[in-house]
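All protein chains but one are shown at their positions in the complex.
In this document, chain identifiers A, B, C and D correspond to the written order of the chains, with residue numbering beginning at 1 in each.
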Amino acid sequence: MAGLAELGRKRETRFGLLLITPAVLIIVMLLGYPMGYAIFMSFQQWNDKLGADHRAIGLANYEQLVSDPAVHEAMGLTAYFSVITVVGGVALAISIAILLNRTFRGRTIVRVLLLVPWAVPPVVNGIMWKLIFDGSVGIANTILKSLGIISASVQWLSDPAATMNILVFAETWKLLPFLCLLMLAALQGVPRSLYRAAAIDGADAWNTFWRITLPNIRGPLMFALIVQSMWSLKVFDTIYVLTGGSGGPAGGTTTINFLAYLTNFSNLDRGYGSAMAVGIMILVLVIAVFWILVFGGFNRKRRAADA
Amino acid sequence: MRESWLSRNLRHHLTAWTCGALVIVVMVIFLAPFVWMIAYSVYPSTALQAGVPDLSLTNITLDSYGQLFSDPMFLGPIVNSVIVGLSTTVMCMAAGAACAYAIARFRFRGRQPLLLSMMTVQAIPVIVLAVPLFILLRSVGLYDQLLGLIVTYTAFILPLVIWMLVSFFEEIPPSLERAARIDGCNRLQIMYKIAFPLAAPGMAATAILAFITSWSDFFLAKVLTSNTAVTLPVKTAAFQGLFAMDYTSAATAGVITAIPVLVLTLVAQKWIIRGLTEGAVKG
Amino acid sequence: STTSPQSSAGPLKTGGKPSGQINILDDNTNSVFKDSTIAAFEKQTGIKVASYQQGNFNDLHDKMATMFAAQDASFDVVMTWAGWSAEFGQAGWLQELDKTAVPSDLIQPALDAVSWRGKIYGLPKFVSVQTMFWNKDIYKKNGIDPHVAPANWDEFVKLAKKLTTGSQFGYACDMGNPAGAYQNFLRMLLICGGEMYDADYNPIFAGEAGVEGLTKLVELLQLHRVMDPASLQITNASDLADLFARGTTGIVFNWPFQYAVATAATSKLTKDSLGNGLIPGISVTSASIDGSEGFAINKYSKNKEAALAWLQFVATETVQLQIVEKEGWFPVSKSVLEAPTAVAALPVLTTYKETTRYVTKRYGTPWGNEFDQALSIQIINAMNGKTSPKDALASAQTTAQGLVKKYLKK
Amino acid sequence: MAQIELISVGKVYGKTRRGKAAENTVSDLTYVIESGHFVSLLGPSGCGKTTTLNMIAGLEDVSSGEILIDGRKVDDLEPDKRDLAFVFQDYALYPHMSVYENIAFGLRMRKVPKHEIETRVSDSASRLDIRSVLKSKPKQLSGGQCQRVALARAIARRPAVFLFDEPLSNLDALLRDQTRSELKLLHRELGATSVYVTHDQEEAMTLSDRIVVMSRGRLEQFGTPFEIYHEPATEFVASFVGKPRMNLFTALRTKNGRYTLPGTTFTVDLGEIGLDRVRVGFRPEECELRVVEPGTHGHGVVRSVEPLGNVSDVLITLGDQQFMVRVPGFGTCAPGDRVDIITTRARIHCFDPTTFLRISRGRVS
Partner (left out) sequence: MAQIELISVGKVYGKTRRGKAAENTVSDLTYVIESGHFVSLLGPSGCGKTTTLNMIAGLEDVSSGEILIDGRKVDDLEPDKRDLAFVFQDYALYPHMSVYENIAFGLRMRKVPKHEIETRVSDSASRLDIRSVLKSKPKQLSGGQCQRVALARAIARRPAVFLFDEPLSNLDALLRDQTRSELKLLHRELGATSVYVTHDQEEAMTLSDRIVVMSRGRLEQFGTPFEIYHEPATEFVASFVGKPRMNLFTALRTKNGRYTLPGTTFTVDLGEIGLDRVRVGFRPEECELRVVEPGTHGHGVVRSVEPLGNVSDVLITLGDQQFMVRVPGFGTCAPGDRVDIITTRARIHCFDPTTFLRISRGRVS
């Protein structure tokens, strides 16, 4: 009797597993296997330019990773890029979201148009900013000159710092809309009555924002920070197109991910390159965990209460 | 006293005006670059590279579009991109919907870790997988084949698809499925007669997102194709080479690459946002 | 698990009558092959060219490296140049050719472009050497005789100064990416009579000649202000060629195809307003850098004999003539260089002939990518005045020593 | 304590939307809420109760007319300057703050000294018996506890006016009854002017000194619960207040002062009111039933009997109308029985069928 019921549950479980199998299989085969292979490579002395003899060298690649000045340099650039795009980007996104959260005419169309930058493929994004910041024919110079802000053309893409800033700008431009809409959705998830209560309680705009709005969009805020951190650490396409595949000028845009690319594909140092990539992955996870800790976790207590 | 300084009404109006102005500034910043690229694609570059750009309407020409669309070297990648995009989408939706449905409906052990590991996939830098993937695909004869790209993209996009779909499926009231069981549906029928139609808008948005992601990819396509399976972004990026930086063509290719994505995004924006953010809020 | 390709049989010799089919991967520099050469080759040899693919130069390295790493044989013939011949040759991915398979009258720089440390990994398809191009219209406007090339660097600087007015610059170059920075430095090094490496590949470029050369280069930008600042962001020769063709630049040092670009319909210049001559020297009369390209055979190819047949076919006089006449590159063989029809079709060939009297080098090495990357950072910093040329080169040289130690096989 | 005066207050939403002539959400509300009174705004969903409350609180602007609090015009006063507390339907507790912080927040924002805050919070917490949950987050509380916290938050502020927006509607039946009693006691103790929004007439009746009945943004009646119940000013009030609903039907004049429900033998004597048609109403609990002897017709047929424990509702088919009578106990009639409806004990309510206004019975006789 109980056996029959048991059987029913088992049938159910088996059906569930059946549904899950294809997806898991595809993911494991096409991502799991290469992932394992890459980790394997990262423990090898595997430089294609030195021939096809590879040997296991333990953690040597990872040790090099820690001491390599090029990595330090790239990490510095990555930190600069990430901090601005993540913290600045999310902060800006919240501001714009608050702006767009007001009721005004054409709000819907504005929100829709906001998605334009998000939809622009990264490669196109690179080309676009090149057109704009080209030192001799770009519109940026034309506009700035006609406004009298500069007198001679600025060579935006020849100065490492300027190029990095343009990269920051380009990436922010592209990702901001998504973050904005995310924040907008979060803001709309805050019950309006909380604002009313705050108004009655005598909170001014500043207090309302810090004490009511912000704590109440914590979850989405954390998601935005995690996602944006992942993207920022892994930025590639825009750098590639914007700098002609070089990460230049003078390595000024060679972030850690781009360095991994150069090491893997330019220098053909697969072992070291894999170690670098694995390092990035760990870094990404660490940062995700960092944000989770900052925000007090996925709040197990609340979950338990919900269940 | 603050309230005597300006009347409440006037203050509200002032705020509204300031915010309106800010919105306009923001929108200009968000839209202008893309508009400028469109301009680049329809004006001869000489008109734009002059000291003061000559934007008279008579200058507009669609020559560069004509040129690209009559170039077999460019048409091929377009067709490839369309095929890859559509097939990836179909595969993602087929495998993803089944998986997401199971995760949303059947309580089995390891359900939560499975979902979390789906998100972890997002942390993997593609670079790390490129070489092993290449070796893998070549060994099964899928290098530079559309099918190779399709399965690779499917694997990369599936986690995102599942992540989104789970939140859509979880939203379907269980009572509907119970009603269907009493009405005589078996499990499969419940899925395709009740769950899928109900999640249709969400599924459409997810599908569009899958399409966009595969359509926009550059790096994998660059590594996993050489000629027959080259996709549009790779071709577009190639417009700046050692001996061929043609700004007009690059801009045109850029616009062509971006347009389908733009259109799809605008169509499904509401659902895309919902799908992504709901996943987010559920964390 | 896999057998090392180097352990297979020795250098490839011509032999038998090759047949079957081959696949070719080329860059998009030449169009003559797909237009006519392939048909001619198939007709003459009976070998079928199953596919001829052209890739963007910037993308080719990664693509080929990935392909080789996976021991892929989908291409029998691949395009090569000095850097890749060294890099892929040393990696054991390119098939070494026997001396007997190499045509006898090849120009030495052309052969250098497909060789590494005495081993020949392919045959050249064309020669490319930089010469000086100038805009006669601008010369005239600024009251300079447009027919005489500057005899030395000081004259060149003087000229460039005169040509620099407002948004018009006397000189421009392309040092926006690592390869470009390397080339521009190498050119300066050579005209100062310097060398990159000694016979044992010890880097010596940070010596007097190098410092002088880099100093002079920095001066063009910072002191004389004759160099278009855009030079630092131009990432390829094509953009430089376009810039020159827009008619606001006095002088460029560029590859032969500049001639075609400058005399094209969209250009501000014409045949008559384009000046061409030797690059002015500093310690030597003149010198230039080499950018010759060739074809090599994939080590994993299943049909190397047929591939070799293609390599040899491209080096023949008929094909080379076409390349000169239709595309404006220099020929790989001395006999074509002398051919009157060639000079008639390509006036700059005269300058090239002169160039052959002076040093033209490229120093392709297996560590080229890493080195270019490291050097370019120092050069750009020097150009932007952040470090002195001396320190910059010293630092780059230290890096280079490490790279040589790592990559130079004893 | 404060007196609140509404002078032909009106509200139009969405004035700015492209030229669409926006309708008045609320219009021409005029009444005075006396200091210390407990006044309910009663009306069906969407009639503008919340809108009115928001205007009093300053959370919405007034479109026309004006609101005076203690004789002072408050149009230009921000909500926090009006010295009132608001208890929201969904409680609007700040989910990220502990109960203590929730209660203290309004005081902090007003820069009340710290020790004073502590006293006030603990005072209001003990008053509502939530001292034990002061450290919890709202998520961990039950609905009833949330409700108390919301009340404590309002009380701690010691405002002149309390505004309640359906504060009980999210509680279950038992808790609702309990909290209602507590609310009444609380008001008695604090004595602050209270405005209470509800769509539940029972709530309004039990709690209020005065009731404002609204419908579609208009004032239907302003009066004491007794007036509202026994002398409804309009047909709407008559039908809205009272459970089970008042039986209302259109009667036609047959002879002087006698009116009949068409198609039945059921008649009422209204005296001379000068109308051919009139809307007549009887409260179900004021009518009685008598099963007629077999063979006679009676007024109607019992359709169903619903026992409620101490009383039963009997539904009678009267011509093409339904008539409800509430009888004591489990009742004595069964479906199918023919019955007479006896209205001698019942108060007769008459309304003009066109204006829907009450016809004063004073005029009748």
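The rule is simple: a contact is a pair of C-beta atoms (placed from the backbone, for glycine too) under 8 Å apart; a residue touches a chain by one contact, two chains touch by 3 or more.
Note that the structure is a prediction, hence the values are computed from the model and not measured.
Q: Which residue, B:66, B:113, B:141 or B:197, contacts the hidden chain when the whole complex is considered?
A: B:197
Q: Could you tell which one of D:308, D:342 or D:357 touches the chain left off the display?
A: D:308
Q: In the complete complex, the non-displayed chain touches which residues of chain D?
A: 45, 172-174, 177, 180-181, 184-185, 188, 200, 202, 205-207, 225-226, 229, 241-245, 283, 285-286, 303-304, 306-310, 313, 315, 330, 335
Q: Write the list of chain B residues that the hidden chain touches.
A: Interface with the chain not displayed, on the chain B side: 173, 175-176, 178-185, 189, 194, 197-198, 200.
Here is the rule we go by: only the chains that are shown with their structure count from here on.
Q: If I rank A-D and A-B by number of C-beta contact pairs, which comes first?
A: A-B
Q: With chain centres defined as C-alpha means, what is the inter-centre distance between chain A and chain B in Å?
A: 15
Q: With chain centres defined as C-alpha means, what is the inter-centre distance between chain B and chain C in Å?
A: 40
Q: Can you list every residue of chain C that touches 2 or more other chains, as numbers and ranges?
A: In chain C, residues 58-59, 62, 66, 69, 235-236 touch at least two other chains, as defined above.
Q: Two-or-more-chain contact residues of chain D, please, as numbers and ranges.
A: 78
Q: Can you list every touching chain pair?
A: Pairs satisfying the touch definition: A-B, A-C, A-D, B-C, B-D.
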